[in-house]
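Missing here is one protein chain; the remaining ones are kept as they sit in the complex.
Our next item is chain A:
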């Protein structure tokens, strides 16, 4: 499931080596024993981490790819090579396509809301107002909340009989909503909870970035009569664009990988409305024992994430001012 991270590492490693080699070769004191010693040192220093990477990253990665072309028994052992049959059956399964769609909706909603709200909170907390440090602490509060605690907290809020939301609706004479048992509302509830979980981290990063913008930039603008809103869009945003770029990629990847809250709050239900790709992988692999199919889904998910990250790099990098 962590394949998108592993994809990057070997590449970077390779690049660095390529740059170092010619340097060594042109060195005046270059000789064979020194080169040998360098290799040895390289092996000693890189060996342990390489070993760890191989065992926990590269092997599972290639194993997953390998398994995706097989039928497996319920111990996860490959039995029959079936080529792309897993892929074809998945992409023609309406249940899987439904998951895909739900995931896209979820990811887009979560990313947009997290980024906008995080930015809004960070900008608010950057104002010089009395007592603002209290809110800074509150805003970053969800950093310290674990998924299970958050799930229980939100289950309480969304609970149809004792939940705060429905009591509120009652008070306002609005119809009660069965948050977690109606498909559309269940997705909304999960999105809200995830955004809430994300906000602490996003807020903190954005807040730090906004704080590091030199105050003289704003002062210079203020003296020239530039409005606060114009300052935000034409000074703050461009100045923090590298952070914005970084956080947007992280958020996107993280929301593709959401699992804990889904599992604890809806378990993919109701009616598969919140059965996102990662949750489906978990179900297929560990509940149904269908490792081949689950591997195929993992590969597809990795490709999707890689694709989106690539697009983000291409589109956003042009607008980022480093």
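A few points about this structure:
The working rule: a contact is a pair of C-beta atoms (placed from the backbone, for glycine too) under 8 Å apart; a residue touches a chain by one contact, two chains touch by 3 or more; residues count from 1.
Heads up, the rule we're going with is that contacts and distances are computed from a predicted model.
The unshown chain of the complex is recorded in UniProt as "ABC transporter ATP-binding protein", chosen from "1,2-phenylacetyl-CoA epoxidase subunit A", "Carrier domain-containing protein", "Protein MeaA" or "ABC transporter ATP-binding protein".
The chain that is not drawn here is touched, among residues A:83, A:144 or A:225, by A:225. Touching the chain that is not shown, out of A:138, A:217 or A:303: A:217 (per the contact rule at the top).
Touching the chain that is not shown, out of A:141, A:184 or A:238: A:238 (per the contact rule at the top). Take chain A: the residues that touch the chain left off the picture are 214, 216-217, 219-227, 230, 234-235, 238-239, 241, 321.
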